[in-house]
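With one protein chain held back, the other chains of the complex are shown just where they sit.
The block that comes next holds chain A.
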Amino acid sequence: MAFAKGFLHGTSIVAFMALTIAPSARAGEVLAAVAANFTGAANEIAAAFTEATGHTVIHSFGPTGQIYAQITQEAPFEVFLAADQARPERAEAEGYAVPGTRFTYGVGRVVLWSADDTLIDGTGAVLGSGDFTHIAIANPQTAPYGAAAVETMQGLGVFASLGDKIVQGMTITQTHQFVATGNAQLGFVALSQVLDDESGSRWMVPQDLYAPIRQDAVLLERGAENEAARAYLAFLKGPEARMIIEKFGYDTED
C-alpha cells in the first residue's frame, strides 16, 4: 500500500512537472555578461524574465572593459549588457555581435555621495572648498561613471585643484566601497548604488554637467541562434523590465 501510494505520488509529481514545463517546452538558458553597476537590476529582471518565459539567465558580472576583452577571446557570453555604448558598438563593428541588435537599456545617473551626514550640503560646493583628503571616482578610462565624474569636475573648474586627492576604484562598485567605508570621504558613484541608502549626504549632479551615461545591450554572435537570448533582449526592452530599471535609479529612453 505504502509503495503504491508513493508510486502514485511520484507520478503525480512527474505529471505536475510536465505541466509546468509545457508552456515553455523550449525553455532555454542565456549566459549574460553584465556590467557590475547593473547587478541589482539584472537579478530582478532575470527573475521576472524566468517567470514570464520559463527561460533562465546565468549572469557573469564584471567591469565592462574586462568583459569586452573576454568576448574577443571567445568567452561563451550570449548577450552583453555594458556600462557604456563604446564597447557594444565596438563588438558590433568587430563582428562579435549581431548587427542591428544594439539598444540603450538604461541611462545612468551620477551622484556625489559621502557617508558623512554633513560633508555635502546638497550642492557641489564641497568640491570647491577641497575640505577632504580623498575623493573617489571610478577609473575614467574604463568606467563611464568615472569619465562623467571627471567631466563634472572639469565643468566646475575644480579638476586641476583636486588632482592629488583623487583615488580611483577599478569599477564603480569598488568606488562605492571606498566611500561607504569612509576611506575616501566622498566620491562620485552611481545613483543606483545609493538609491535605497538614506545615510550620508549627497548631491545629485545636474545632467547638463556630463554626457548621458547610456548603457547599451547587444546580442552576441554566440547567442545568435539562441531563442532565449533574443527573448531576453526583447524582455529587457519591455515595460516590466523598464519599471525595474527605473526603480534602480536609471532613466530609460524611448
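To be clear about the criterion, a contact is a pair of C-beta atoms (placed from the backbone, for glycine too) under 8 Å apart; a residue touches a chain by one contact, two chains touch by 3 or more; residues count from 1.
Definition applied: contacts and distances are computed from a predicted model.
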Undisplayed chain, where the name is taken from the UniProt record, one of "Spore germination protein", "Mono/diheme cytochrome c family protein", "Molybdenum transport system permease" or "Alpha-ketoacid dehydrogenase subunit beta": "Molybdenum transport system permease"
Among A:57, A:136, A:153 or A:194, the residue in touch with the chain that has been omitted: A:136
Selected residue (touches chain absent from view) among A:124, A:144, A:169 or A:223: A:169
Touching the absent chain when the full complex is considered, from A:43, A:104 or A:183: A:183
Interface with the undisplayed chain - residues on chain A: 63, 65-66, 68-69, 133-134, 136, 139, 141-142, 166-170, 174, 177-178, 181-185
